[in-house]
Structures are given as structure tokens and as C-alpha cells.
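As you look at this complex, bear in mind that one protein chain is not there, while each of the others sits in place.
And now, chain A:
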Amino acid sequence: MQGVVVLGGATRSGSISTLSMEDNNLVLSSEDSSSPDESELELGLGLSLGGTACKPQQHYARILTAKDFPSVGSSVSASSSSSSSSSSCSSSLSRANVTSGTKRSADSVAAANGASSQVVGWPPIRSYRMNSLVNQAKLPATEEFNSLIGSSKNSNTVVGKGTNNCSDKNNGSAKENGRLRSSLFVKVNMDGTPIGRKVDLSAHRCYETLAQTLEDMFHTSTSTISSIRSSGEEHDKATRSSKMLDGSSDFVLTYEDKDGDWMLVGDVPWGMFINSVRRLKIMRTSEAKGLGNTLRSEERNGRQKTNPI
């Protein structure tokens, strides 16, 4: 079931437009709308630019980010990824669907169709802060919000529930109100990229999807992440997985475990990894020598180790 994101024009109307989510994500109770005919209106924000009508068929990636962020996928790929609810990558991807601001003025944005429409530099928040917003831990798109909001005011912590692999430490538990679901958000930094991201490890079950997600997040045209030395392909996108397993990339995925040591990702069983990971780093291969395990960057031509999965 494809979600619908709608741009509401809002000149004289209530200016509340719908931004509903895909899948089983629930809509929030709406606030009073001054346009009573839109009774099913979900509370949302839309661009009220010139009063364009809704475009129900389009799924917009509407995250406003700094110019640093490359455009990841068009609306098409956003739809396809989010429609597969089983794909644990979609959650991170939907957040990774950032589009760099276009330099269109408000007028021309109104005329835009199909492409994601955003207003550059709006709301007026410094890029640094805006990037912090984008990076903040959020629930994956497949969550149900409604039941969580308001029903659980406690949750201070950090104790992980849910996935059996999760330890109760180092959970990047979501900061939003009252979430009980244990998400395991960890920071990811990449050498040479000033802004870090966060990824929800509990949304993954294997290294491949994780690496795939990260590759999308830090999408660079010249290099790819080759983190996993396991065999097997989980993804349909053959080109991608082969790049990943190639060992030919300039980067390698590492993580800091709870002892503070930096290890290569992929050497231990997934569950053990989840238990001890504190954060991730995509390092340049040249800098990752002598890490954790015996990585020889020169020899990473598909040398396979036991598949940890």
C-alpha cells in the first residue's frame, strides 16, 4: 500500500495539508482545521506555495537539508523502497532520502510536479542545526505511532526491550515522547564527511542490509563501502552487492565496541555485534590497517570469511 504524501496549497484555507505515511503508519489526530470539509485531514505541514492542489500519486522526499547532502534517489526509488515493509533498509532509507535544496523560488516551486519540492533555507534554521534535526533518532517508518504517543510517558531509558539481540546498553533509544520500542540507533561517521548520521541497527538483521543502507546514506559516486566479507547476496541489486563484496572500495566499515576498541564490522555474529556496538565509522581503507582483526587492505579482493549470519 503506497503511502501518500500530499502537498496542500494553503492560501486562504486551513493550510493544513496531509503528509501521511506509508504502510501501517498511523495518522495523528488532527488539529482543528479551518477547512472543515477536509475532515480526514491529518495534521501535517505542507508547503503552501501558490495553492497547488494535492498530488496524491507522488511520494515526496521532503526532507530539507543542507547542501551537503546529495540527492538520494528520486521519488520513484523512495516509493519502491518504502513499499517493501519487510525491507529493513527502508526505514533508514526513507530518512536518507534527502534532497538537496533546489534553488527555485517559491513561485516556481508551486508549479513543480513529481519532483520533491522544498523551499531552500526554510524554515530559517542554521544548516548546522538543521542537520542535527535530520540526524536525530527517529522511529522507522514502519512504526505505529499512535499507540505509543501519550501512552508511555516513562521511558526514560535505555533499557532495551524487544529484539533479543539487543543489549540493554548503548541503545540509542529514541528521544521522542514516550517511545517504548527499542531502536538501536548508533551514530555513523564517514571519513571526510563532516556530518554524521544515525542508523537504526535494530531495523536490520544482517550485515548486508546494513552496509547497503550505509552506502545509500553516504552515497558517493567514487567509492563504495565494502564492509562485509561474507558471501551471499541479499539484495536484488546485483551491481550494488557486488561492489560491496568486492573489496575494491576505498572504505571499510568499522565499529567501536563497548570496550572502546575499534573493530571491523562483519567478523562476529550479528547478535554479538549488536550487543557490543556503540557506533560505526566508515574509515578509509588506508587508515584502517591493523584494526581489530586482520584486515589487509591490499588483500581485500573478495577474500571470504565465514559468513557470520
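One rule holds in what follows: a residue touches a chain if its C-beta (ideal position, glycine included) is under 8 Å from a C-beta of that chain, and two chains touch if they have at least 3 such contacts; residues count from 1.
Definition applied: contacts and distances are computed from a predicted model.
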(message) Considering only the chain that is not displayed, what protein name does its UniProt record carry among "Isopropylmalate dehydrogenase-like domain-containing protein", "Sorting nexin-2", "GNB1L protein" or "F-box domain-containing protein"?
(response) "F-box domain-containing protein"
(request) Just name the one of A:V119, A:C206 or A:M272 that touches the chain not displayed here. (result) A:V119
(request) Spell out, residue by residue, where the missing chain touches chain A. (result) 5, 10-15, 19-21, 28, 31-32, 34, 43-49, 62-64, 66-67, 101, 105-107, 118-130, 132-134, 136-139, 145, 149, 153-159, 168-170, 172-173, 175-178, 189, 191-192, 194-196
